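A single protein chain has been omitted from the complex, and every remaining protein chain is retained in its original position.
A, B and C are the chain letters, set down in written order, and residue numbers restart from 1 in every chain.
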Amino acid sequence: MLAEFLQYLISGVTVGAIYGLVGIGFSIIYNSSQVINFTQGEFVMIGGMATVSLISAGVPMPLAMLGAVALATIVGVALEKFCIEPSRNAPVVTLIIITIGASIFLRGTAEVLWDRNFHSLVPISGDNPIDIAGAKLLPQSIWIVGSLMVIVCGLWLFFNRTLLGKAMLATSYNRLAAQLVGIEVRNILLLSFVLSSTLGAVAGILIAPISMTYSTVGVMLGLKGFSAAIVGGLGNPMGAILGGLIVGIAEAMTAGYISSAYKDAVAFIIILAVLFFMPNGLFGRKVVEKV
Amino acid sequence: MGGDLNLGAIHMLKLLTKCAAIVAVGALGFTGALVSQAKADEPIKIGTFLSVTGGASFLGDPELKTMQMFIEDLNANGGLLGRKVELIHYDSKTSSEEAGTFVKRLIFQDKVDIIVGGSTTGNTMAVIKQIQKNEIPFISLAGAGVIIDPVKKWVFKTPHTDKVAVAKIFKDMKSRNLSKIGILSGNGGFGKSCQKNARALAGSAGIEILADETHGKGDTDMTPQITSIKSTAGVQAFLYCGFGAPTSIVAKNFKQLGLTIPHYQTHGSASMRFIKGADGAAEGIRIPAAALLVVDQLADDHPQKAVASAYKAAYESRYNDSISTFGGHAYDGLLIATQAIERAGSTDKETVRAEIEKTNNLVGVDGIFTMSPNDHLGLNEGSFVMVVVKDGGWKLSQ
Amino acid sequence: MSLISVEHLTKSFGGIVAVNELDLTIEPGGIVSIIGPNGAGKTTLFNLLSGIYQPTAGRIFFADEDVTDLSCHELAGIGLSRTFQNVQSFMNMSALENVMVGCHLHSNQRFIDTLLQLPSIKKSNRECRDTAIELMTYVGLKDYISAPADRLPYGALKRLEIARALATRPRVLLLDEPAAGLNPRETQEIDDLIRDIAKQGTTVMLVEHDMKLVMGISDRIIVIDHGQWLAEGTAEEIRHNPDVIAAYLGEQGRNR
Partner (left out) sequence: MNWRQPHTGGMVMLLAVMAVLPLFLDNSFQYEIAIKVALNAAVCVGLNLLIGYTGQISLGHAGFFALGAYSSAILTDRYGLPPMAAMLTGALGVGLLSFIIARPILKLKGHYLAMGTLGMGVIISIVLNQEADFTGGPDGMSVAALTIFGWEPVTEFQWYWIAVGFLALCVWLSLNLINSPVGRALRAVHGSEIAARTMGIDTTHYKVLVFVVSAVMACLAGSLFAHYNGYITPSKADFFYSIELVTMVVLGGMASTFGAVIGAVVLTVVPQVLTVFENYEMMVFGGVLMGMIIFMHKGLLPTLSEFIGKRFHEPDKR
């Protein structure tokens, strides 16, 4: 009994950490632009697929990873420069549709540039599971959760201890005020895309040994990452992680104890229930109507 | 709309945009009309709609590659009836509604002579009404038996029915004294249909399904479902119904959880991608597959040996990619179609249809086809073999 | 009969008490100004009166009826309308349509009639439109009748809100800083407009920082501080009230 429960928990935490990693990207970009960037899943895909293709081209693994992250970052910058910035004054729904168009474009490009097959990456520390009271834990899961914690700490330090990070945070609270104190809001927007595309690609590389990587891997991950960011409360990266864990653990526990056929439905019902009682997610900023 | 508007502008605008729409639709018609002139020296047109992208791209992608290769080779060897053959293909994106539209486009716009396509059961079933109504020969590449049972005049198919695969697995289990199983299936068309067949066939095959789990599209970890199966008392064997990335993920999860019971998957895993993706975890997994998968290991007198090796060699050298058995369905479909046209001596639809029905002892990649008015598949279980993953490759199981 | 009265009205946000055990009574007719230093709870009071906030404790009466639990739109239905400190115009509509929205309560809102565009709807549309044009002319926005709301200058938007509020045919009109951000000439025009509205029989409640305007226009002035009643009286009485002077000293004493 305990072994099973632990196993579900391990699965839930691993998957939840993956959703959280994707969700952070949504949160960071939302913070600086109020945009939900639906290409976040494609950054994950680029991270995985580019690493695979570079390795198969004979590039050593560490270099391939760096190359993939760099590629994703370049795509992120290009996306901001050529798609988001020219449309800064467009309504939010319009911006969302632009990012959806971009995600279709990137998927299509990946299928032409690489292929439609699925690939795996070699896990960083092998695939001999660790036994915890009868439940089995893959070393890669530890890598994923560990990286997530490192990223969380890094982001916290960045937002609270660096001038640039504080400027980003300030922009998210009040764009106009930030502008008035001399923050170059456009650069902040660009920076947020750099950050989340980089994080997305890192996530893509980390999860490929577990989830495989393929041209459409970002679609469902993007959707789940978005859910995570929403449940946690948009604009709060820590919320995104907690949201990811809630969704991941809900899925795993439902699959284990209730019905695997309806595990996604149950996860979404939980999301809806959370929103019903907390319309701004768990840690979302309360918007007091000021008139 | 609403409020104060500049009337002239909006009226003109509406006219313009509507005209643009008409021109767009009209242009489609016009190009269609142009192409349909001059019957004699125009190419024979074979139409296809495949799931090149979307949920079943693992089917459509090799199918399309195979068909393009087949038609190119055919034209290089002088074409058919002295005419060139043209392949017109559309990507259904695995959407049945798109498939329906593309079939109409093939029939009415492109005026094809025959249709070979439809990667999934859903895509195929969605177009059958149109096929029957407009009387055009159609060879489906999809699995379910319902496509040709009951027999529909204009509809044929090449792959073994999904049922055969499950029956083969159950037979193998019984021969190894395994009768209590747990199954996990993907929630896509392929996985659901396999699950349905397994439930349906279990009784008569003497198999008991003790655990019946599902996973979702794009899932990254199936350990909860497999744990649940693992903890079900009495499970002797495990069957996974699905395709694509989850096949490898399931193999890895299975190994991670330290399960040692026999592990079966379906022909959805019949691709080197599965073995590579599982990264060693696929060892020992058994699947039913077309003989094509292990063509090198077949006895020299095996009927499929010659045609399957030739196809495998051609495909792998051309696309620098290992074959999957799905391309074989497309190969056989085109083989049946072109031979029927050859025998008919024309592209007259009724004659071609009748000739397809008369296909007799045609050796294809998937097996030997003998069709009849009561059997529009004409393939027996014979060419389906059990293979096992060994040393990172496929090994024919005896 | 009092028009509006509140008893022990309290509103707190988390730990901050914005309105604290407030009692006051507004008689019908004339112009009543609510003044007080920044953060005294004036806008919160308006938000409570108009139903945008629900009070933490206390009751609100409108024409001697308890309306504490009524929602915003129901209060509008019984004759209470307002404008906003930060303009809340419908920027997605034309200026005229903004005012037409104000006619909502007096138009045919029946869904079936609407879907079929029955003659009663056409009539309603026509009447709405006529009223709106009339009101826009009244507040001095004749030139903007066909303009989209987002092309109106700030001062015009302030009046647009007044026209829109008048279209609901209120018995009492709450004006939240109608002169904020206006130049002296515009302020004078608003001053005249408010006087005229009151003269037509609508009770006006006013929150305003422009003391010159307040002192000149108000029939009565109520001073609140820290969410509590501080003083009430005519302009002259308030001007010489030591409590009021104490409350304002150092903060608002300059009387812009």
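Everything below uses one rule, namely that contacts are C-beta pairs under 8 Å (C-beta built on N, C-alpha and C of every residue); 3 or more make two chains touch, one makes a residue touch a chain.
The model shown is predicted, which means the values in this text are computed figures rather than measured ones.
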{"item": "Touching partners, among the displayed chains, of the absent chain", "value": "A, B, C"}
{"item": "Touching the absent chain when the full complex is considered, from C:Ile52, C:Ala180 or C:Ala235", "value": "C:Ile52"}
{"item": "Identified contact with the non-displayed chain, of C:Ala18, C:Cys103, C:Val139 or C:Ile194", "value": "C:Cys103"}
{"item": "Residue among C:Ser71, C:Thr137 or C:Thr234 that touches the chain left out of view", "value": "C:Ser71"}
{"item": "Contacts of chain B with the absent chain, listed as residue ranges", "value": "1-18, 21-22, 24-26, 28-29, 32-33, 53, 89-91, 94-97, 100-101, 104-105, 107-109, 120-122, 125-126, 129, 144, 187-189, 192-193, 196, 214"}
{"item": "Hidden partner interface residues of chain A, rising order", "value": "30, 36, 82-83, 86-87, 89-94, 96-98, 100-109, 111-112, 223, 226-227, 230, 234, 261-262, 264-265, 268-269, 271-272, 275-276, 279-281, 284, 287, 289, 291"}
{"item": "Absent chain, residues of chain C that touch it", "value": "50-52, 71-73, 76-77, 81-82, 84, 88-94, 97-98, 100-105, 107-109, 111, 114-117, 121, 124-125, 128-129, 146, 148-150, 161, 164-165, 167-168"}
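What we mean here is this: only the chains that are shown with their structure count from here on.
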{"item": "Relative to chain A, chain with the most remote C-alpha centre", "value": "C"}
{"item": "Central subunit by CA centre of mass proxy", "value": "A"}
{"item": "Mean-CA-position distance for chain C and chain B (Å)", "value": "70"}
{"item": "Chain A and chain C, separation of their C-alpha mean positions in angstrom", "value": "47"}
{"item": "Chain A residues within the chain B interface of the complex", "value": "4, 7-8, 10-12, 14-15, 18, 111, 115-120, 122-123, 127, 129, 136, 138, 207, 209-212, 214, 216-217, 219-221, 251-253, 255-256, 260-261, 263-264"}
{"item": "Chain B - residues contacting chain A, complex", "value": "52-53, 57-58, 61, 184, 187, 213-221, 223-225, 227-228, 231, 244-245, 248-249, 252, 255-258, 273, 276-281, 321"}
